[in-house]
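So the structure is just underneath, and the comments pick up after that.
Here the complex is missing one protein chain, while the rest keep their positions.
Chain nomenclature is as follows: A and B, assigned in order of appearance, with residue numbering initiated at 1 for each chain independently.
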Amino acid sequence: MAQLSDLEYLRLSKGAKFGYKLGRFFTGIPKGIGHFFLKIGQGLKKGAMAVGREVSDIVSTFVHGDWKTKLSFFIMGFGSIARGQILRGLLFLLFEIVFIGYMIMSGGYWLSMLPSLGKVGPSKTYNEDLDVFVTTYNDNSFQILLYGVLTIFFILAFIYTWRVNVRQNKMSEMILASGKKLKSGREDLHSIVDDQFHKTLLALPMTGIIIFTMLPILFMILVAFTNYDGTHNGYTNSLFTWVGLDNFNTMFSWTGGAGGTQSYAATFFEVLLWTLIWAFFATFTNYFLGMFVAMAINKKGIKFKKGWRTILVLTIAIPQFISLLYVSKMFAKNGIINGFLLDMGWISEAIDFFGDASRPWLARVTVILINIWIGIPYLMLITTGILMNIPADLYESAKIDGASGWKQYTKITLPYMLFVTGPYLLTSFTGNMNNFNVIYLLTAGAPTNAAASSASGSVGYTDLLITWLFKITTGAESKYYMASVIGILVFVVVALISLIVYNLMPSIKNEEDFR
Amino acid sequence: MKKFLAIVLAAVMALSMVSFATADGETYDIKIWVAEAAKDLTEKQIADFNANNEFGFKFNATIEAVSEADAATQMITDVEAGGDIYCFAQDQFARLVQAGALDALGKKASETVIANNDAGTVAAATSGEQLYAYPLTADNGYFMYYDKSVIPDEDVDSLEKLIADCEAAQKYFAFEMQTSAWYLASFFFATGCRSVWMTDDNGEFISVSDTFDSDNGLIAVKGMKKLVDSPYHLSAGGADQFNQNAAVLVSGTWDFAKVQEYLGDNMGVTDLPSFEVDGKEYHLGSFNGCKLLGVKPQVDEMKGAAIHKLAQYLTGAQCQMERFEALAWGPSNLEDQASEAVQANPGLAALIKQAPYSVPQGQIHGSWWDIAKVIGEDVKNATDDAGLQAALDNYQDKIASLFTMSDEVKNAWTAIGTINGTNWDADVTMTKGDDGVWKTDALELHAGEEFKVRQGLSWDNNFPTENFKVEADGTYVITFDEAATTVDIVAQ
Partner (left out) sequence: MSEATAKRHMGLKASRAVTNTAIHVLLIVISIIWLIPFVCIVLQSFRVENSGQVGYVLPKVWGTDNYVNLFQTDFPRWYTNTFIAAIITAILQTVIVLCMSYTLSRFRFKMRQPLMKFMLILGMFPGMLSMIILYRVLKDLGLTQENATPGLILVYVASSGMGYYVSKGFFDTIPMSLDEAARIDGATRAQILYKIILPLSKPIVIYTVLTAFMGPWGDYVFARYIAFGASAGKNVAVGLYDWLSKDQISNNYTMFCAGGVLVALPVTILFMFLQKYYVEGVTGGAVKG
């Protein structure tokens, strides 16, 4: 696609502008990929150079440092203590002792088992006198993987701390040589509420995120390279082990199982397509209808504004497992919706909203409609505030020009809303892709997709990737490794979409703009 | 660090044990999972055991309500932290054995169980030759409840008439077809189709003999089509359907009390009806299953032995009878089954009436339930006989895929025969050398023994044409040259 000059670009209609941008984005992909690899190459080079610098700095610190510094290489914090920074030094020393103690007590063991994920499975022996089998549990693959990874983290943290320790010695020597004084323990303490306040504030949240979010995700990624499933649970039946890329091969092979059963890849793309359709409609139906309801309530002359809002907001306040479960029962073939429709004579036989596999779109559309019931209130709340922020004089001047209500909406309200809520729309799209609750509580994936269902679990027409993933883990064979592969793919899809949308957004948002 | 903690914990636990222990002997802390309804009764039964047992130990039991349908999922979450004794429906048996969540019964315990329980329930608790659980009930089958005010008694033997009655009254016929393979199998059993699975001692499935995809299977799905095509068919279960406009419900004894409450004198209970295809009548079949009681593998042998004693007590004649009296659970114990009260129970009577058409559930692959369930959807979507046949083919393909072998196994050659203490029933593995010749390890062979080599554990490719005969005793390596297709033995 040829690049247009600014002038040509500005002359294009809105639709053409968007098309142009989209086209540019996709034609830019090959270049982008090339760029990406170039960046990686540069990054590697930079990294290697940085490591080289670090090493030479460490060596020179050792060679030129005094005996306190030299000893600090082996006894962390020694230099600090010797130079009077007792608190700092003791913390370094404590960390070193804990680290060495941990490595001797258990870290070494976990690390040595990591490549095999365990060698000896459980065994049982029969005790004739007691007429009972006695079970002996041995290695635990799961624990080895978990603690192995934790140990690696710990080692990295140690190396980093050791490096900081070395650098501090060098700095201290320089400061002392220039005749200044080192910071006292008191000053150190003061800095954690002032200069270093950001570190203090971030310490706790980041520790939590690393242990309870990052570590599990890293672990999940690793599971995709093992054969961890119901029959290899790593402890009470068989150990699991590394299988390389086997699971990805299974996922991406189009040949399917024996006798022509549908392959994982085909099922994946089928479910992905519906996931995207769902996310699109779930996001935009709520967006426009929510905005519409907000405008209706905000309109001059409408009474009980607060009352309407409160009623709508009930769907947010009441936990979904109560409201959605009830709604799903209302839509059953013999539920009250069908009863009502039959009584009114609008239908002659009950509609099987979620059970009719011959009409998968019936279930899908119903789910999207019910989602409106859940989603409108959020959007109403969000848009209410923004609508009030639109400068009133814009509308006044539009009215003077004789613009109709519709025109005002398309020319003023909508552009303003889209501009302000752009990023929100993106997060809500990706959030809907992973909207487990609505699908699981409403339909649990039903109606069943006969062709796509296989030995690793049934797949339904309303299943999203995330509910499919859940079914695979809880299904008869508990294929955790396959669920992990899907989890990684969900990430890839979400990341890709975010990347595309960010590139297409009317204005790349600058944080400082809102100041 | 962990070890140290473990030692401290063990010490604390040991101390607390001592303080709990009575003069009679040990007190064991255990967790028991039973159905919500059986919680109070189980508590009483354990108190009885503590008071009366001759072994001198006691249990300090924590009893939790865990649905029998859900026990496997819960156990598999973490076997170590699961219930020491737990009740579960038969269909989860294989999954639990595979997960290492069931402790095998000792020889003496097995003998007692086999002697005292219904043969079908013993088979349900057996994998290969090994017994893994205690039969708890023998009532896990289904039959038909109906509303007498809607369905005339003379119509209850015919599926077609039942459907017509329901449609005329605008009432629902609740029979799970698209949602449960357990009920769906009814139509196949009616026409003599079976799905029989074999397991080894470790709960692994080794083979299946499945006749759903056959001429009789086609008849079955034609019958099923009549039901699922009715606008008044409801693929749902539970006694509550009678509150929501249902006139017929296929379900089991567990719904008896509730259905009686809802329908009162209008409650009808009987065996399943027959359907007609091409002028022939087929009586609907059913699964005849049971509930089992399992013991989690134990690392302490004394505790393990004690728990097995308790499990035996809980599934013994007395406890089963108490359960029958309190909850109307049909006993698996032969003595209890013969009692007059059990024979007279209307729910169980319907089961007995259905019994000639029922099929013992045996062991079924965990994935079968998901695979077979789909037939219901396919049948509903089918527009003609070809569509029905496609539903069966689809099913057959998926069953076959459960036993697909890796390419490695498919291409590998093995030796099989009367060698190595086997009798044409186990293969001896061979490994391929760099020269392209497959070799076994060194084997003791005896004069007169015979064997062949075959590929992919099947007889499609096998050599030599006539069985290879061993001439003299000795230690040999069996070799097979894949290029020349020659078999030989080389003395070591």
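Rule of thumb we're sticking to: a residue touches a chain if its C-beta (ideal position, glycine included) is under 8 Å from a C-beta of that chain, and two chains touch if they have at least 3 such contacts.
For clarity, every value in this text was computed on a predicted model and none was experimentally measured.
**Student:** Would you indicate which residue among A:I311, A:I347 or A:V365 is in contact with the undisplayed chain?
**Tutor:** Going through A:I311, A:I347 or A:V365 one by one, A:I311 is the residue touching the chain not shown.
**Student:** Of B:G120, B:G141 or B:G237, which sits in contact with the chain we cannot see?
**Tutor:** If we include the chain that is not displayed, B:G237 is the one touching it.
**Student:** Of the listed residues A:T161, A:S323, A:Q408 or A:N503, which contacts the missing chain in the full complex?
**Tutor:** A:S323
**Student:** Which candidate, A:I75, A:L90, A:M220 or A:L276, sits in contact with the chain we can't see?
**Tutor:** With A:I75, A:L90, A:M220 or A:L276 as choices, the missing chain is touched by A:M220.
**Student:** Pick out the residues on chain B that sit against the missing chain.
**Tutor:** Here the touching residues of chain B are 31, 33, 35-37, 64-70, 74, 77-78, 81-83, 237-240, 243-245, 254-255, 258, 262.
**Student:** Residues on chain A that touch the omitted chain in the whole complex?
**Tutor:** 142-143, 146, 190, 193-195, 197-198, 201-202, 204-209, 211-217, 219-220, 223, 293, 296-297, 299, 301-303, 308-323, 325-327, 329-330, 334, 336, 339, 373, 378, 381-382, 384-386, 389, 420-421, 423-424, 427, 430, 434, 436-437, 440, 465-466, 469-470, 473, 480, 483-484, 487-488, 490-491, 494-495, 498, 511, 514-515
Please note the rule applied: only the chains that are shown with their structure count from here on.
**Student:** Can you work out the whole-Å distance between the CA centroids of chain A and chain B?
**Tutor:** Comparing mean C-alpha positions, chain B is 39 Å from chain A.
**Student:** Which of the residues in chain B come into contact with chain A in the complex?
**Tutor:** The touching residues are 1-3, 73, 76, 79-80, 95, 98-101, 103-104, 106-109, 170, 172, 178-179, 231-232, 234-236, 241, 244-246, 297-302, 304-305, 308, 365-367, 369-371, 373-374, 377-378, 380-381, 391, 394, 396-398, 400-402, 404.
**Student:** For chain A, which residues count as touching chain B in their complex?
**Tutor:** Those residues of chain A that touch chain B are 102, 105-106, 122, 124, 126-127, 130-137, 230-231, 233, 235-237, 257-261, 332-335, 339, 342, 349-350, 355-358, 447-451, 453-458, 474-478.
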